[in-house]
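Down below is the structure, laid out as structure tokens.
The other protein chains are all here in position, but one chain of the complex has been omitted.
== chain A ==
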Amino acid sequence: MKMQLVSLLLCIFLIQVVANTSGQTVSISGKNLKLTQIFEKLSEQSNFDILYNSKDIQDAPTVTIDMKGASLHQVLNYCLQGQPFHYQIKNRTIVIHTKKDDGLQQSIQGRVVDEKGKPLVGAGILVVDSKYSTTTDQNGYFRLDNIPKNLSFLKVSYVGMHSITVTIKKNMGDIILSGDNAELDEVLIHTGYQSISKERATGAFDVVSGKKIENKLQTNVLERLEGMVPGLMMINGRDKGDDALTIRGVSTLFGTKRPLIVVDNFPIEGDIQSINPNDVESITVLKDAAASSIWGARAANGVIVITTKKGKNSGTEFQYTNSFQFQPKPNIGYLNRLSSADDIDIESKLIPRTQAFEQRVRRQGTPISQYAQLVLDSLTGRITAQEFDQRVGLLRGLDNTQQIKDLLMQNPFVQTHSLSLNGGSDKIQYYGSYNYSDSRGFDKLDNQKNHTVFLKSSFQISNRLQLGINTNLNFGSDRTSPISALGIFRLKPYDMLLDAQGNPAAMNRQAGSSGQSDSNVYTIAERRAWGLEDEAYYPLLEMHRTEINGTRAAQRLQAELNYKLFDGINFNLSYQLEKGNAYTKNYAHRNQANLVKLINDYVTPVLAPDGSITTNPDGTLKSPKYNLPQAGRLDESRSDFTGHVIRGTMQLNKTFGNHEIAGILGLENQKVMTSQNAISKYGYDDNTLQFVQIDHENLNYVTPVLSNISGIKPSVPVSDKFGYTEDRFVSAFANASYTYKGKYVYSGSIRLDQTNMFGTDPKYFYRPMWSSGLSWNIGKEDFMIDLPFNRLALRATYGTNGNIPKNSGPFMIAQADVNYWSKLPSLNIYNPENNALRWEKTAITNFGLDFALFAHRISGKVDYYLRRSHDLLGDEEINPTYGFSTASINTASMNNDGFEIELSTQNIRNKNFIWTTTFMFANNRNKITKVALASAYTNPRSMASGIPYVIGKPYGAMYSIRYGGLTADKGQLQILDEKGNLEPDRLTSNMEMAYYSGNRRPVSNGAFTNNFQYKNFELNAMFVFYLGHIMRQNMPSPYYGIDSKDGRLADAWKKPGDENHTHIPNVVIDNAHWYRYTYYRNMLDVNVFKADYLKLREVILTYNFPMENWKGQNYIKALQFNAQARNLWTWSSNKEGIDPEAFQNGARTLPLSPTFAFGINVKF
């Protein structure tokens, strides 16, 4: 209902404008009519008031007129022809002026551009010595009508540019402004709904120009933003996972944590990979409420607005960019694996040398190491003591590191080619590009290819009507290695990939998937003897026994119609269609170890009456029944999505003397549909495309006798599923800013979002997000005139943004299923009726100061913000008597307070050498202020091992248990309670035992960048830093098994006295300490360390070939070479030698090796 009201209002507004401009026609006829008579009739017929000075008009000559259906303009022009009057139409009033002697008028039009011919939007145009003024439009054009001819100068000004005064001509052509600082090229802020000049903005925006990120290497455009925007945090520099990329901290517990990504004014649902970074003109990051409230219910995490390049009004220009990126294989030695000899020494203390153990291993298939196998073989006399010693001696000397590097890894390599063209005329402008990238990861066979085609065109259909059409097509394919080098490295160091004869070797490992029981050399050999297929795992052969391939495609079509209704008022209608699909295929060949094992597990042998397995004389199974087909398996999944957005806006941009008003009023409609399906087929053959239909229902009743050795029934995995979601939004929004004298700016915005996700109850519908802001350009005040400030502005804003929690609603929601037991179609109510649900809300207060002084030698800004998020959804524990033990309730609250500093200095600036330094620092203190969650921990162990949400502590809090030293006699682990007493009860629920160790997420981050330009060379070096967080290392695991061991075990307690200089317990764990060790070893404070680090993220050297030296050719316009390196150097605060970017879940991960790249960039 209210939405209709909004549209009605919008229509009324439109209709008024219609009346105002022209639509009216009048009919007047008569002989020798006095002007006053004509004016009366006009007034009657048109409802326009006509103001005139009757004294002046009285003596005017009479007019004979006969006009029907003529416009007001026609009538007035006719009547006043040759008369000493002219008229002006203002609102609904016609003013008749007496012409002065100089009263001839003219219209002036022109365009304002910068030195490079780029249009300047919002440049101020002032007719000197008059009140006439305007600003340039989106394309830099301006027009002034009815300017008295006696005025002869225009003053053109633009922030960051030298103002100039030019002589008035009817057509001014391009007026070129030169910058007083090149850094200030980009002062236009794109909110996705409108483009406004920095001067008129009150909110916290950051703009990164495409030029600044074009030479970076990351293929993901968002990753290129690291270190460019204060307050934007990219954990490990990677846009990976839900909470890796955040702006001003995390403000939700279970909602979306990622900022909203907008490309060319529309939020995109597709993969960011579909954006070619070379197409980016600029990126605007909206951080506070005044900046982002226009995005309403999806803006709580901030908004990143990507604007692509558009055609230029000049001849066609091509640009070709090519880059090659090399990377050495990662240093796997960083993983700190214990050597074969040390590993064997430790295992020799741990392996149980009992008959019972030997029986269990042999019968149940428990995976064991090669060393353990030798121990058991010697224990039962299968090998002699001498043979044992000899073979163990061999194992001790083995190390598979080199084989893994050589046979399972490749040098990561990325190459990209990008070709773009750009050009146009007054009427048509176009930009097009094609980008191809081919990258391979460090695992052999890993490969990714990506093609992007982008076309953007703009047509000036008439003076008033402009049409823009963009298309973006993206196709990608990837192949993934089924063998992870890292995974193999985590097995024993003596597990060679090739045996001494150079043949592929088999390895013992956990069979892993689908609850399969494990197999080891004994069970594998037994099954081979039974005539079943070999299920041993040979990594080198496995590499080609599974094919994992994927393809994806994404298409985006945007159309925009821009109609200039009236001077300063534009109507804009735009539409975006997004489509995408992805496909993955995982084809296991019939000899894939996991599959063979599953097939073998499901073999039903013929049993003798006593229950034993009957065999043929040669030992093979007697007529075994295969319950699963002896062929391959296919797992396929497909997903696609379609998004529509349609938006209509009315934009106002008007300057009246000292007053500037800019505003926007609009409506938007959005729909996103996704669907997925997946299938699994057994007995599949990729050549014949045949498969065997297996009866999964019946398999449930098969007793897999052979797998029952260990009592676990393996499941036959099937990934068949279908999914479909559809989200719809309807939104109405408005914002306005008012600037007085270019110094005082007020802005306000409001947005109302409605969605189907909360059902249809109007109670939850009308919750507008709004904002309000003030800015004061102190620099423009008269009293500042003698001070060295180029710019000084204060900003203050307040407003609210929303966040959408998905998959919950106030309604009783049921899920359709088929009852597994009764086979009847069923519904399960999984979400109870809950009338208290609403959107999450974040209120942001922001104070900012922008400054530039000494001719922009020093510039920067400071922002301080308070973000108060409340009504955060969480699963709160409720009385189970309601029928649910938890329910989603808007209950939690969280604060994010912080500040951001950006400071740029031009340390040296002369003709040949420029040295610029940029420093960015952001601090974010996150605190949960209210929470009542079901995840409330009931004991200190789960508190310390989980990521608890605790009042007063940040999101990402880490709790640890106090380490109590090692016992002097046996080197066993001890822990302390909060009073410092040794805590004996491993099952204690004393919550005080876990205490707060710190924050897992960096509290501060930033970048320090130096840029040197010397003649044609440019060198850019960026350091990034992340501070204030902690990490915790797991205690090395001393258990025997198939995994390799942590190198720290070399420092384990060995004899009394060692407890004084090591905290690694004895590898032999006492029964009395076993459980304490098992429960607490990965949550001890002694393993907590500071994770602060500083990294030389990138160094870029660019050489611009001096074209003036290459005379006599007309083809190449510019030529640039660049070389760069990433991650060359790291400093971290811990003494363990751990790179915090190569550390996860308490353990080291493969480190980032430095990357080197070379590129060439040609314009022709």
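The criterion applied here is as follows: a residue touches a chain if its C-beta (ideal position, glycine included) is under 8 Å from a C-beta of that chain, and two chains touch if they have at least 3 such contacts; residues count from 1.
Keep in mind that, in the parts below, contacts and distances are computed from a predicted model.
Colleague: I notice the complex is incomplete. Of the names "Nitrite reductase (NADH) small subunit", "Predicted aconitase subunit 1", "4Fe-4S ferredoxin-type domain-containing protein" or "RagB/SusD family nutrient uptake outer membrane protein", which is the UniProt protein name for the chain that's not shown?
Modeller: In UniProt, the chain excluded from the picture bears the name "RagB/SusD family nutrient uptake outer membrane protein".
Colleague: Can you say which of A:T401, A:T551 or A:S826 touches the chain missing from this structure?
Modeller: A:S826
Colleague: In the complete assembly, which of A:I646, A:A843, A:L976 or A:V1068 touches the absent chain?
Modeller: Reading the full complex, the residue touching the unseen chain is A:I646.
Colleague: Write down which of A:V127, A:I294 or A:L667 is the residue touching the left-out chain.
Modeller: Result: among the candidates, A:L667 touches the missing chain.
Colleague: For the chain not shown, which residue from A:N32, A:Q359 or A:N411 touches it across the whole complex?
Modeller: Final answer for the missing-chain contact: A:Q359.
Colleague: Please pick, from A:Q58, A:S425 or A:S885, the residue that touches the omitted chain in the full complex.
Modeller: Of all options in A:Q58, A:S425 or A:S885, contact with the hidden chain holds for A:S885.
Colleague: Touching the absent chain: which residues on chain A qualify?
Modeller: Those residues of chain A that touch the unshown chain are 1, 3-4, 6-8, 10-11, 14-15, 17-18, 21-23, 354-356, 359-360, 363, 563, 565, 571, 573, 646, 648, 667-669, 700-701, 722-726, 728, 730, 732, 754-756, 759-760, 811-817, 819-830, 832-836, 877-885, 887, 934, 938, 987.
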